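Following: one structure in structure tokens, then a few remarks.
Not every chain of the complex is shown here; the ones you see sit where they belong.
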Amino acid sequence: MQSAASFDIRARSGRRRWTTLLGWAIAVVVLGWAWQGAEMAPSLLFQNAGNMATLAADFVPPTFGRLDHYIDQMLVTIQIAIWGTLLAVLFAIPFGLLSSDNLAPWWINQPVRRLMDACRAINELVFAMLFVVAVGLGPFAGTLALFVHTTGVLAKLFSEAVEATDAGPMEGIRVTGAGRLEEIVFGLIPQVLPLWISVSLYRFESNIRSATVLGMVGGGGIGVSLWETMRGFQYTETATIMLVIIVAVTLLDMVSQRVRKRFI
Amino acid sequence: ADEPLRFGIISTESSTNQATQWQPFLDDMSDALGVKVEPFFATDYAAVIQAMRFDKIDLAWYGNKSAMEAVDRAGGEIFAQTVAANGAPGYWSLMIVNQDSPYNDVQDILANASKLTFGNGDPNSTSGYLVPGYYVFAKNHVDPNTAFKRTLNANHETNALTVANGQVDVATFNTESMERLEITHPDKAAQLKVIWKSPLIPSDPLVWRTNLPQQTKDELRQFFLGYGDTDEQKAILEPLQWSGFAASDNDQLLPIRQLELFKQRAQVAADDSLDASAKQQQLAELDARLDALNQRMEARDAAQADNTTAMVD
Amino acid sequence: MTAIVSVERLDKSFGTHAALREIGFEIHAGELVTLIGPSGSGKSTLLRHLIGLSRADRQSHSHVRVLDRDVQRGGRLLGASREQRRRCGYIFQQFNLAGRLSVMTNVLVGHLGAMPRWRALTGRFTQQERDQALRALERVGIVGLAHQRANTLSGGQMQRVAIARALVQEAEVIFADEPIASLDPRSAREVMEILQRINREDGRTIVVTLHQVDVARRYCRRAIALKQGRLYYDGPIAGLTDARLQALYENAGLDELEARQADHRFAPPLHAVG
């Protein structure tokens, strides 16, 4: 019996070794191909590290003259990001659940996934333009563009968290005669909540930093200022703005920690 | 030299770059100079200028504003400028309104500003922001940020589309973008009415780093200035919408510098956070620099009554 | 006497491993049946098929009927109304509690099947429902832990929460998968007595998996025994003689052929009516 079993192991690991080897070979080829495409040349980085130091020196010392202004702009960005993210979370919950293959059959989850793929793949600028022609220039158009893109991202991340859950607690609810929705509310959500909160807060944070869309539609905000001081070579101002952003991101990370702690 | 020549190409407001459009020209350049030419197509100038500063690129094609930064900060020097396909030595900034708009000139607009929404350009745009800012607003002593019911900043495309759709009453634009819009979206272009056209804005310059070997410089100058004569070369330049190159130097930037200084002066004047004496001092300083610029420009005008200075009216 | 649970030719394989083979039996209203068998013999798998959590093999002629409705046939689940599902309770071997929710919420969940939809979804339980949950917790002796998070409980406490949840559900049929495995003798006796009482007094039908044969003997009149996925015995518990039990549990690791011989030698499967 034992020898049979250990034979079985060896045979299996023989087969496994083959596929593993093939897998590694493919990986090496792909990485080599990508190495060329990305024109990787790590040595340069060390040879010319001095240049980086010189450039970095341009950023110090930060000038705090316009700090008030930047804080105001930070607040504007936060306002926009709040609604862009909140709407996205509200939509990503149903879409995320519908694109999880442990909750929805393939003829639902596949189309929903493709829709979400499109929301992510289509450039935010395109959405921004679409919304600009409907609601005019301004932060609202930016909010909407952020919302659509963020929905695509969150739905994907939400659904992958759902697929990684343990089926036990949901089965525990199912057998009480509860409906599908109750099963999700009481069996699934408690499991995924910490992760959902953490990816939502991450997207909130990255929406705060997303200057591009907002700048494009005249939405304003800190990202636009950052961009402009950088393009204007006012690096000491840039440094101040970055500090404001770092502080905001840090505070957010701390809030995020505390919120998540309540659910872990 | 065996080192390839590194050529930075920025999408400026007056062009789009496609590697494929550039390739034949770059091949010719490589043949003529006998070195490999390595192009870098970048969408923003900041990194390209820094690269020039640390000798990571040898020459670059910039917009006027970015060329000024390259000259001031990265040891760059202008040696040529492009000549448009229609022979125009540059392009023009525009103010546009909707076809159905009751307003027909800048005075109408300024008179009714408090009722209107204004789509201003990106603050770094020469034709979308700097030029109209100076000629339309500063010269008329109007602050666009306060005069209009609402002022927004966006890029040319968005501004044009929102005016065509009637969401913005008046916006800045330029002739190059207009030409492209007429080809790609004749219906949208037809919705627009031009109510103001600026003086000529010099076309985009070519800049090399000053510390390039003299021999390379000579070869480059020779190649660019001599290009565009044969039919083959014309065919190569056609998709780039040029007919050739003209010699130029850092003085090409003088009008831009003037506008830039004027913008700074306006900012200082409007800055309430400065106390009166500091403000006075800064303004005086800026005025002095403006004067110096004016003198240089006059001197240059006198020397060569050239088209490119037509901006200063 | 109506058949509350009826199973016909149930086959289930996991990959090449046959977990259940040609299982068939009937259970009638008001019975308290124990399901026994060595570890890995397919008891949990069988119970999961009865409640519709697992599907039998596709090509099989498997048919499961519970409370007058088809649960599955030929490996296809047949949809059940909420009301019908509410009538079957299940106590999981691994408890399947929502670890981050409180004990109280885990028990209240037993009401979900019987609540109006909007209240269920918003988690608004009435005072009456709460009182009932507390009574169930009291019955299993852990009312004092109502606010503790389920994942901080001791093993026996979790098991009792799972039992309280099933009690609250007031199901007509209860499938209990080793409900006393983690309990001390006294709690185990209490739980078995609760099951016996709701079986006798309220006429509920109960199928309970047990490893402790003496407990099974004390509380159940009928036993169904599985061995390596096959029905090994089905009849009065008294018929499970020591010899039969020994054959049932022995050679758990033997390969099929020998096991089959063993069956014939020691204890030919009986299919008695309970």
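In this document, chain identifiers A, B and C correspond to the written order of the chains, with residue numbering beginning at 1 in each.
Heads up, the rule we're going with is that contacts are C-beta pairs under 8 Å (C-beta built on N, C-alpha and C of every residue); 3 or more make two chains touch, one makes a residue touch a chain.
These figures come from a predicted structure and were not determined experimentally.
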If each chain type is represented by one copy, what are the copy counts across the full complex here? A x2, B x1, C x2
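Rule of thumb we're sticking to: only the chains that are shown with their structure count from here on.
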Applying the touch definition from the top, give me the chains sitting in contact with each of subunit A and subunit B. none
A count of C-beta pairs in contact puts on top the pair A-C
Centre to centre, using CA atoms, which chain is the farthest one from subunit C? B
Whole-angstrom distance, CA centroid of subunit A to CA centroid of subunit B, is 36
Rounded to the nearest whole Å, what is the centre-to-centre distance of subunit A and subunit C, using the mean of the C-alpha atoms as each centre? 44
Cα-centroid distance, subunit B relative to subunit C, in whole angstrom: 79
Any chance you could list the residues of subunit C touching two or more other chains? none
Contacts from subunit A onto subunit C in the complex sit at residues 1, 168-169, 171-179, 181-182, 185-187, 190-191, 193, 263-264
Residue numbers on subunit B that touch subunit A, as the complex places them: 44-46, 50, 54, 69, 73, 117, 119, 123-124, 152-155, 157-158, 161-162, 165, 167-168, 273
Please output the residues of subunit C touching subunit A within their complex, sorted ascending. 51, 53, 82-90, 92, 94-101, 105, 109-114, 117, 120-121, 123, 162, 165, 169, 253
